[in-house]
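Omission of a single protein chain aside, the complex is shown with its protein chains in their original locations.
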Amino acid sequence: MILANATNFWARESGSGGLFLMVFLTLAICAALIFGLLQMPSRLRRPVVATFTFVSGLFYVLLWIWPQAQDRKPTDLPANFTESVSFWLSDALPKIANVSNILTAFLLGLGVFSLMRVHLTRLAKKQRDWSFSIVLLVSMISITIFGYWDWAQRQGMTPLQLEEATKIENWTTARLGQSLLFDGLLQAMDAAMFSLIAFYILSAAYRAFRIRSIEATILLASAFLVMFSLLGLADLFWSNMINAAGGSDPASFINNFRLSEIAGFIQKTFQVPGIRAIQFGIGIGALAMGLRLWLSLEKGGVS
Amino acid sequence: MAQVQNEKTLGEKLLSIPRGVLFFILVLATAIPLRCKVTIPNNPAENSANLYRILMSIPEGSTVLVQSDWTNSTRGESRGQFDALLRILMRRNIKFAVLSVGDPQAPQVAKDVVDAINRERAEKGERQYRRWEDWLSLGLFPNAEGTGNGIALNMSNTFATKEESDASGMKRKVMLSPVFQGVESVADIAAYIIVTGTKSSQIAIERLNNKVTMLALVTGVMGPETLTYYASGQLKGMSAGLKGVYDLETMMESGLNVTGSPNQVPAVPGEYPGFPGQTNLAKGTQYILTLHSAIFLLIAAVVIGNIGVILSRKKGQS
Amino acid sequence: MNPVTYDAIKLTLGVLATVGLYTVLYRENKFYRFWEHVFLGLAAGWASVTLWTETLKENWWDAMLGKSVEQGVSTGEPGYWIYAVMLPLGVLGYFVYSKKHSWIAKIPIGIILGLWSGQQIQIWWQTYGPQMKASMLPVVPTTWESLTRPAMNGLTPEQMASVTANIYPSQAIGNILAIITVICVLTYFLFSFELKNKVVSSMSLTGRYLLMIGFGAIFGSTVMMRFSLLIDRMYFITIEWFDALKLLIG
Partner (left out) sequence: MQYQDTGWIGIAFTLMLVFFVLFNIRRAGKNNDIYIRKIPGLNAIDEAVGRATEMGRPVLMVPGLGELNAISVQALRIFSYVARTAVKFSNPIRLCCSQAPVFAVAQEIIRDVYQQEGVPEKFDDETVQFLSDRQFAFAAAVSGKILREKTAATFFMGEFFAESLIFAETANAIGAIQVASSTENTQTPFFIAACDYVLIGEEFYAASAYLTREPVLVGSLIGQDWSKIAILITIIFGFMMESVQRGQMTGMEKQPDGSYTPIAEQRLKKANETFMHNVFNPDPPKPLEITRPQKPAEEGAGGGE
């Protein structure tokens, strides 16, 4: 609890003049730097991007390789230099972990802008399907308005008021609109689209699972065994046959041929090790790609 | 392939059933059995049995962390799992704190389910689970990786900014709640339970598995991948998909390895009673028959396709 | 608003949208196109709402300016002024539209990728170390008393410990197959070695076939989830919605 309130070089007391001064200074320096970037000669461009990339990656690499301090208590101060670094790294982690999210959020505007531009152009030029572009823009604007309106109304409420406001009898227009659009439509459409897959799985299986090649036959056979094991009825039917064949004695060898045993055997013996081996490859591919990106080794740099 | 003829041979017909027909039959096969009430016999999987074993052996009054990352899009499976999990935790008086990484909707969905189960308990005259005292909603942690690392390294620091209203309506830091009494680090947590329909379980496992007992309740599609973590011991128990829900529900109904119970899993040591007479058979039981009819349709479609292949191959040879 | 009316409206909207999207199964049509564009618009709008209310407000704005102490309500948080850097960094991304300075957009991209790359190195062992250990299975049976591992019910703890310590022949066979799978599949993913050696090239082919067994099993177990989602939607349309309408009519 004490840690959360601690102020240091990076953190100033909320609402204090020092904090606002630092924020203002940071923004001013950044503006100056951006101006500098605009003037940057082209041979320096790559090194600049590479430096930003390297420094960002370095944080996690340091976090990984730097000895971590043991048994740290909230009131402890670092005992030596190694500990200073290690304390700093673990304190900074929650803040750094957010950086990607924040940047991604800022960049979202790029995407929404692209989408709007496509549909506004379509509308302006009366291209094919322009009427549907109106539908898109209207739904987009309405949920944005209701969403922010409802959010604004909830700001500054005490928990008790908030509890009251969430009761359906007390709903405002904003809340109602937001709910219908979000819970009523958006969420329902998510689920509807998701469940479409069941149809496609049927048509894909019907078409692909045919005994044409060795590979397709293997695929078919193991898929069938696993599917049967999921069917409680098939499992029970098979179990009864096994029991009739002498499986009612728990020590009997034939017990290993129960459907769940066979499916479990396939999963444990082939699926798990197989996926594991693929994952080793993927993991190493990601590690190598990560290294190439981090150190900007490729021709195009980060992109 | 058979020769080109004006009339399609039977083999060709079987090979080219229009998608529309298949789709229409599937709608019927899923809509009709929902109305039927038939109980299907079951045999719990070892991983589900281990999940149940660990849930039933957590000492009463201890605290677990529940990472709930599912939303309405996987409601068909995750809701049943979450219901079953909450019923077990509440009946065994285990305190829990719910956190979500990733999906912003997940905390609200989780809260709604806890409320629903609480209503169910109220109707039966059982003790309600009170927010702050018995359970906490820690809310959203948007960065799964960072949160995993943070919980592993310094749990109280990771939760430091989160606040909840206590009994008097005052907002206080969650680490002061009775739920976290005696909990200093993640090692003091009895289990870390993940309910998810995405890969968020793996991110947590990668960062936490050597610190705390980890359990997972995942959707059918995440099942196979999560199974590798169960097989390597990084997860101590898991339940996958609707079958997993049904496994849990039948074990809650009649216990595990108890004499007279149909649920016998020799690989799992010990006997664990169920909660006879309470609401055990729920979503999983309601959906499992329909699942049967849908899978049966799938199998039938594949068999028909292959009969088609064989028939047209014979034609081609002759 | 009356909850019953609200539920009826909400569910009816949901059913309309669901059926609208389902019509694409027959073929692309205007009804589907309408709902597709509603979907896309709502998703984009909602993303712009949550952008601030769920991401930037809490993770950035509040973290930057902190929270002031309110007696009895909040103990306050200090403000991390350094987060102010994020705004200009985010703005840099928008240079992608500039013809002359589009390279500047690579800076925030580089930061995101750098952070990701650093993490890959950090977590590699945590992810794959236990997986490597799990592949190291003993293949020599330690007992021939029983072909398979006996059931553990009703055994004393000592007996149980002895059963778990032993490797039974059937387990050994399973372990051999599992190790062969790992080795063959890994061999399949060797790219730069010319597989002239017959043994190695047949291992690689076996690897591919073994993978297909695994993929088949994945397909089989995924089917369950896909169908349960459809079942849930059918429940939504045929039971939940009807019940809500029944309630409304009374």
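A few remarks follow.
Chains here go by letter, A, B and C, matching the order in which they are written, and residues are numbered from 1 within each.
What we mean here is this: a contact is a pair of C-beta atoms (placed from the backbone, for glycine too) under 8 Å apart; a residue touches a chain by one contact, two chains touch by 3 or more.
Because the structure is predicted, anything quoted here is derived from the model rather than measured.
Touch, as defined at the top, links the missing chain to these shown chains in the whole complex: A, B, C. For the chain left out of this panel, the touching residue among C:140, C:199 or C:249 is C:140.
Contact with the undisplayed chain is limited, among C:167, C:205 or C:248, to C:167. Here the missing chain is touched by one residue of A:38, A:118 or A:214, and it is A:118.
Among B:30, B:73, B:118 or B:137, only B:73 touches the chain left out of the display.
Touch with the chain omitted from the figure is made, among A:19, A:93 or A:196, by A:196.
Those residues of chain A that touch the chain absent from the view are 1-2, 5-6, 64-65, 67-71, 73, 75-79, 82-83, 86, 100, 103-104, 107-112, 114-115, 117-118, 121, 129, 186, 189-190, 193-194, 196-197, 200-201, 203-205, 207-209, 219, 223, 275, 278-282, 284-293, 295, 297-300, 302-303. In the full complex, chain C contacts the hidden chain through residues 21, 24, 27-28, 32-33, 35-36, 39-40, 42-44, 46-47, 69, 71, 75-76, 93, 96, 102, 105-106, 108-109, 112-113, 116-117, 120-121, 124-126, 128-130, 132-133, 135-140, 142, 161-162, 164-167, 175, 179, 182-183, 186-187, 189-195, 211, 215-216, 218-219, 222, 226. The chain not shown here touches chain B at positions 19, 73, 152-153, 172-173, 176, 198-199, 210, 221-222, 224-225.
The definition used in the following text is that only the chains that are shown with their structure count from here on.
If touching chains are joined by edges, the resulting network of the protein chains shown connects every chain directly with every other. Centroid distances from chain B, each centroid being the mean of CA atoms, peak for A. Mean C-alpha positions place chain A and chain C at a centre distance of 8 Å. Contact of a single residue of chain B with at least two other chains is seen at positions 19, 23, 26, 30, 73-76, 142, 145, 161, 171, 173, 224, 228, 231, 241, 243, 266, 291, 294-295, 298. Residue positions of chain C touching 2 or more other chains: 25, 50, 55, 59, 75, 77, 119, 127, 131, 134, 151, 153, 217-218, 221-224, 226-227, 229-230, 232-233.
Those residues of chain B that touch chain A in the complex are listed here as 17, 19, 22-23, 26, 30, 40-43, 45-46, 71-76, 105, 142-143, 145-147, 149-150, 153-154, 156-158, 160-161, 165, 169, 171, 173, 175-176, 224-225, 227-228, 231, 241, 243, 246, 266, 288, 291-292, 294-299, 301-302, 304-306, 309-310. If you check the complex, the residues on chain B that touch chain C are 19-20, 23, 26-27, 30-31, 34-35, 73-77, 104, 140, 142, 145, 161, 163, 170-171, 173, 206-207, 209, 219-221, 223-224, 228, 231-234, 240-243, 257, 264, 266-269, 286-287, 290-291, 294-295, 298. Contact residues of chain C toward chain B in the complex are 25-26, 50, 54-55, 59, 72-75, 77, 119, 123, 126-127, 130-131, 133-134, 149, 151-153, 155, 160, 217-218, 221-235, 237-239.
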